[in-house]
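Take a look at subunit A:
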Amino acid sequence: MDDSSPILSVKNLAVTYKTRKRDIDAVRDVSFDIYRGENLGLVGESGCGKSTAAYSIVNFLGPNGRVKSGEILFKGEQLRNRSEADLRKLRGADISMVYQEPMSALNPSMQIRDQLAESLIAHRGFNQKDAFAESLEALRKVYMPDAEGVMQRYPHQLSGGQQQRVLIAMAMLNNPSLLIMDEPTTALDVTVEAAVLDLIAELQKKYNTATLYISHNLGVVARVSDKVAVMYAGEIVELAPTREIFHNPMHPYTMGLMRCLPDVDAPKGTRTLHPIEGRVPSPANLPAGCIFAPRCQHAEPECLAGHPHLKEISPGHQVRCFRAWDWTAVKENWKTEDLVPLKESCPDRNGNTEENVLNVKNAKVYYPVPFKTVGGLFGMEKRSYVRASDDVSFSVKRGRTLGIVGESGCGKSTIAKAIVGLEPLFGGQIDFLNVDVSKPLNKRGIDTIRDLQMVFQDPNGVLNPSYSVGDQIAFSLRRFGTVPPDQIRAEVERLLQAVKLDESYYNRLPRQLSGGEKQRVGIARAISTNPAMVVCDEPVSALDVSVQAAVLNLLLEIQNTRNTTMILISHDLSSVRFFADEVAVMYLGHIMEIGSCESIFQPPNHPYTTALLAAVPRADPDAPHSNIRLSGHVPSAVKPPSGCKFNTRCPFKIGAICEQEEPSKRDMGAGHLIYCHLTPEDLKNKII
Partner candidate 1 sequence: MEKKIHPLVTEANQQLREGKITRRDFLRLSTLLGLTVASAEFLAACGTPEQAATEVPAPAATEAPVVATEAPATGGIVRGGTLTCATRIERVDNPATTSLISAAQPWRHVIEYLTHTDPTGVTHPYLLESWNASDDLLTWTLILRKGIKFNNGQELTADDVMFNFKQWLTESVQSSMFGAMSYLDLSGVEKTDDYTITLKLKTPSIFIPEHLAQYPAGIVPASFGGDITKEPIGTGAFTMEEYVVGERCVLKARKDYWRNGADGKPLPYLDEIIMVQLGDDRSADLSAYQSGQVDTILEPNVAIWEALKDDADTTVVATPTGATRVLRLRADQEPWNKVEVVQALKHCHNREKILALALQGQGTIGNDSHVSQANPEFNDIPPYPFDTAKSKELLTAAGYPDGLTVELAVASDWPESMAYAQALKEDAIAGGFTINLNPMPASQYWEGWTDFNMGITWWSHRTLAPMILAVAYTGNPDGTPAAWNESHWVDQEFSDILTEAVGTLDLEKRKELVGKLQVIQKERGTICLPFFMSVWKIYKKNIHDIEPTPDEYAIFYETWKDA
Partner candidate 2 sequence: MARYIVRRLLTMLLTMILVSMLVFAIVEIAPGNVARNILGAYATPEQEASMSRQLGLTRPVSIRYISWLFGSDWQAKGEIGLPMAQIISEQGLVKNAREWWAVAPNGEHLQWTVEEGKLYKLVLLADGNTEKILDESSWKAGEDGDEYFWGVDTANRAAKWVKGSKDIEYRLDYSGWVESTGAPVEYIPLSKGLIRGDAGVSLRYQAPVSEVIGRRILNSFILAALAIVVSIPTAVILGLIAGLNEGKLIDRIISIGGLITAGSPDFATGILLIMVFAIWLKVLPGAAVFTSADALWKNPNLLVLPVLTASLVEIGYVLRITRSSVVEVMNSPYVRTAILKGLTYRQVVTRHVLRNAMMAPITVIMLHVNWFIGGLVVVESVFGYPGLGSFILNAALFKDVYSIEAGAMVLILLAVGTQLIADLIYSLVNPRIRYS
């Protein structure tokens, strides 16, 4: 076959699932082609049927699912209705996959080398020795550090990034023609994600593999894909070359996705986010007409009546929209319309900025490590600690937001919990409104508790599934006695309105709410007592992008109207940029850099900050790519490295001093502090 015919051609694919009640069409009318060396990005929010579409290619839909209609042509041959034996010859050989959760995708009780080798033995009849050698080679190809060592290990002994490299190596073992990657970097930290994306891009270039790349993250797709297909509720709504789709989106959904993303390069107050109202319909409950119509700002009556088909409006650019071609005018400034000068909208933001609401001084949060021997109980074993947060100091001014960023495990959540009192402080001091609150919740005064509230991360965990929305907010009101008992309901309804939920939500149970709605209730609950400060711990990271925007907007609005001081914990630098006034960058329990938002997002930076910034995927295929990547993985917080905590991974390590001496703070002016042995000049020069 030649390069002009697609490796994979999917035509009018429909997949249906049997459920308790009836059959549900999870994927409908999906068509796309992938050519040799091409990377097709399949994006969309969760529940849009991306993975289903991908798994239907290898006919792996579980006992309930089946391909209902359509064609799947692989190298021109029909894959539908092929026998398992036929498919088996393709799977892992000519078509291979990389999965979302690398940890669970690897057999926990098998050494890596065996898991790699069996693919070679099965498809190419290698003997074990050769297979091991080839596997080792494959690991080297994915730049696995200590490849020999990794061969002998079990999955749980590897970091997430290493596991994903193993899976990629496994997928590449038999030089597949088609590689299906199902959210391969979603579970990874941003720095690791960046490295893995580099690898994927490199491998693709090197081996010219056709790739179907599934992601919910536009930034990631912009980075690796040649073509992008946007899926919505089981259908492809737009398909176009990457550059085209990012610069010239035609479908309102695609535009909406981009409009709701915070931009890591846009400082706070310079732009607002445009959430897509409503939620993705479940495949069991599809609207008649255009499936996006109920959420579309531009929907016309015809959109509600008829179902649009995918139409090619320019070469290679297909859109499923009745009005795709007649609202060119609207999309002139589609990205920036409705720009509100936020700074002006909240005049007292700069009013009392000098008052510190919160002062954290040398805060330490250590968790004792469980004793390994029984002797430990009798003092025969030295107690060791997880130094989750070590010597952290900062302060937050009234009405401002402090963003705390860092990779997972850097201690940012721990310090947040210590502030609100959910974790006991091991050392140091925290003053809140000039009251020492260096003690856990049950020792704090009721007023302090009321004034220091928190917004949580996991929308599924934030609300107690057993009580109605209203009750959960009312619990707080009753507890603090902020309103007389007979006005509680009215107050709860007022709070619901404040988070853009109508009063009918009062009696709903959490499971009847979407993730974003739950998060709003969580916010309503946190602000119900009108606290002076709200600590937001990754408030949007588990939400779909369209919902993230709404929640971030809401938080911003609350801050503006109530002058609430906030701390935003996030691993997402874009959200931080959007919302924070000051930023602290944490690594391994230590603050690496702290300063105003502007200074953090511009050089000179701490090397770690630089690496973080370089790793952020930007939803713009033309954004400049930095090559600064972190190697290795985060050291154990039980035995942190001596000297600078970052020295084991620092790309700019200058020598022994980094390993021996803890860097003192370097004041870069205007409260911008960097903890690094490099001089400001070096920081500036080396990095740029």
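Odds and ends about this structure:
Assume a residue touches a chain if its C-beta (ideal position, glycine included) is under 8 Å from a C-beta of that chain, and two chains touch if they have at least 3 such contacts; residues count from 1.
Regarding candidate selection, all candidates are chains of the complex that A comes from, given by their letters.
The shown structure was predicted, so the numbers you read here are calculated from the model rather than taken from an experiment.
Interface remark: subunit A makes contact in this complex with candidate 2 (options 1 or 2, touch as defined above).
Residues of subunit A that touch candidate 2 in their complex: 58, 60, 62-63, 84, 88-93, 96-97, 99, 101, 104-110, 114, 118-119, 122-123, 154, 156-157, 167, 170, 372-374.
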